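Pasting in a structure now, in structure tokens, and then I'll have a few things to ask.
The complex is shown incomplete by one protein chain, all other protein chains being positioned as in the whole.
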Amino acid sequence: MADQSVTSSGIYVRSEFVNEIGVAGTGEVERRLSVFERITNIDPLRKFTILIIMVVVWELYARIGNINELMFPTFSATGAALVDALVNASLLVNVWNSLKLLLSGYAIGISIAAVLVILAVGSRIGSDLLTTLTAMLNPLPAIALLPMAMLWFGLGPGAIIFTLLHSIIWPVALNTHSGFQSVSETLRMVGGNYGLRGLKYIFKILVPAAFPAILTGLRIGWAYAWRTLIAAELVFGGQVVDTSGQLGAEGSTSGGLGWIIFENQMENQTPYVFAGLFMVILVGITIENGFFRNIEERTVRKWGMQKS
Amino acid sequence: MSENAVETYVRPEFENKDLGKALDVDVERPLSVFERIANINAVRKFSILLGLLFAWEAYTRLSGVEPLLFPSFSTSAEALWETILTGEMPAKIWVTVKILLVGYAAGLGCAAVLLIWAVLTRVGSDVLATLTSMFQPLPAISLLPLAMLWFGLGASSLVFVTIHSVLWAVALSTHVGFMGVSETLRMVGRNYGLRGIPYIFKILVPAGFASILIGLKVGWAFAWRTLIGAELVFGALSGSGGLGWMVYEKGENLETTYVFAALFMVIVIGLLVENVIFRNVELRTISKWGMQR
Partner (left out) sequence: MNDTATGTAGQSPAVPTVEPILDVSGVTLQYKTKEHLITATYRVDFQVFQSDRFVLLGPSGCGKSTLLKGVAGYMRPVEGTMKLKGRVITEPGPDRVMVFQEFDQLLPWKTVKQNITFALMNGGKCSSKQEANDVAMEYISKVKLERFEDTYPHMLSGGMKQRVAIARGMAMEPDILLMDEPFAALDALTRRQMQEELLQLWDDTKFTVLFVTHSIEEAVIIGSRILILSPHPGQVKAELNAHQMGHGDVGDKDFAQLQEKIHAMIFADRVLEDETLPNG
């Protein structure tokens, strides 16, 4: 073959070649980033720095702006209040009071939702009944039922648990049911193939297969319940002020977090209000990151059922 | 392959020559009218709804339950009709919806500003991530006492908590949506020469819309719950307000039929927003674009 030529069809034909890889130098193949670059690439570190900066700005603003402590306390005053409330005013007992209500409501609510969904899996009428009920009741904020609940169950934990149930049952049932319905036909047939029937079929095939949806439902249920609880405790606070005090008379260890916030507000203890809010955030983050994130890592992420 | 023949039971071949002659079976036949009606979802659900209402009415009439504790459907419906006619209900609805709209819009505005900053700079992105992880778990309603301290017993306190309830849900979900936009689509956008704000609105927003819509829905759900709750608390203190306050006030005065009427309106508004507004947005965007998972 000629070295280089133009064929009749107009193609520029070049000579073939094969390179010896790795003989010549290849320049810088890999280089570590500078220390500074590497430090700024650590995500938690950057976020922590931002947190610190925000705290400093808050402190400076409250001090230099000469803001009335009743309106906007400094960070240090808030911190001191938090420590004081934890040590002297049994803030942890209040947190536990809230969590106790929340957990019992959550457990009962999930059980009721499970029963509803199991009934719905069995028959078309059950399924229709559940979808109609959830469509009607899910958009109704649970807290709006509190006045009726107080009428039915009196001023006490019964009324709060009732509203909590309402806030949990519908999102959990809705998501679980729609999760079940979107389990692929193939997986259903595989389950039937193993001879699984009834409850076994539901718990060994449908539940894990629909787990992403169920987890979403549990999260929404938790978020609604947490918000409802705080709101309900605030309303009870309002009640107590109105009717000059059945709950308040028992002393501050009997109320929950929402109640503590309300009470301190009424007594113009703004740093303690902030301390209460701080605890609310802390509980929220703990449950979200400590609990749900963990479940998610161990299930849907490990199984590759959820991206990112 | 001869050992296969040992294992296999070999039978004669055959061919069916009669195929193609007329079949005495319907290959495809419409179902009966009754079956088809029973297959329409809306019809079935509507009948169930009627059945539930009927059961409610029958229960209250037959069991002799105290009407003050649990009114019948018919008296609640009458109360609803009456409050609509007297203009009390529309007025209350308007008070609530106005605050909701203002709060929702302002919340979206704040979220948009934060998000733009987050997309353009890494500091912005970190600030957004830190703020959302802090404030997303904080129920907006718990800020109500502070809001009342800062803004007084007026509508602005309610707007403040509504903003708070919308802002973080939307910001979080949208940010996740933006980060999930594929590298390919980003490069396509860059390829068109898009930068900054146009890049965000022409590439990131539509590409991350599935996630944004989830954020909008969650934001709405939180805002609606927060606002009704806030009106309950707030009403108890200030003695005026919208739907939430109506629920509370009528409950206090033991006018339970009116409580049910107000609850009924709360449900109707919720259904309207979820099944008309969001459903439509969804149909016109991600469903049409085939982006739904």
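By letter and in written order, the chains are A and B; residue numbering begins at 1 in each of them.
In this text, a residue touches a chain if its C-beta (ideal position, glycine included) is under 8 Å from a C-beta of that chain, and two chains touch if they have at least 3 such contacts.
The structure presented is a predicted model; accordingly, all values stated were derived computationally and were not measured.
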**Identified contact with the non-displayed chain, of B:V10, B:A42 or B:L62** = B:V10
**Asked** In terms of residues, what is the contact footprint of the unshown chain on chain B?
**Response** 1-2, 4-16, 19-20, 23, 25-31, 35-36, 39
**Message:** To test your reading of the contact rule: which positions on chain A touch the chain that is missing from view?
**Reply:** 184, 186-187, 189-190, 192-196, 200, 204-205, 208-209, 211, 299, 302-305
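The rule we apply is simple: only the chains that are shown with their structure count from here on.
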**Asked** Any idea how many Å lie between the Cα centroids of chain A and chain B?
**Response** 17
**Item:** List of chain A residues in touch with chain B within their complex
**Value:** 46-47, 50-51, 54, 70-72, 125, 128-129, 131-133, 135-148, 150-152, 223-224, 226-228, 230-231, 234-235, 237-239, 241-242, 257-258, 261-262, 265, 270, 273, 276-277, 280-281, 283-285, 287-288, 308
**Message:** Touching residues of chain B toward chain A in the complex: what are they?
**Reply:** 44-45, 48-49, 52, 69, 122-123, 126-127, 129-130, 133-146, 148-150, 176, 179-180, 222, 224-226, 228-230, 232-233, 236-237, 244, 247-248, 250-252, 254, 256, 259, 262-263, 266-267, 269-271, 273-275
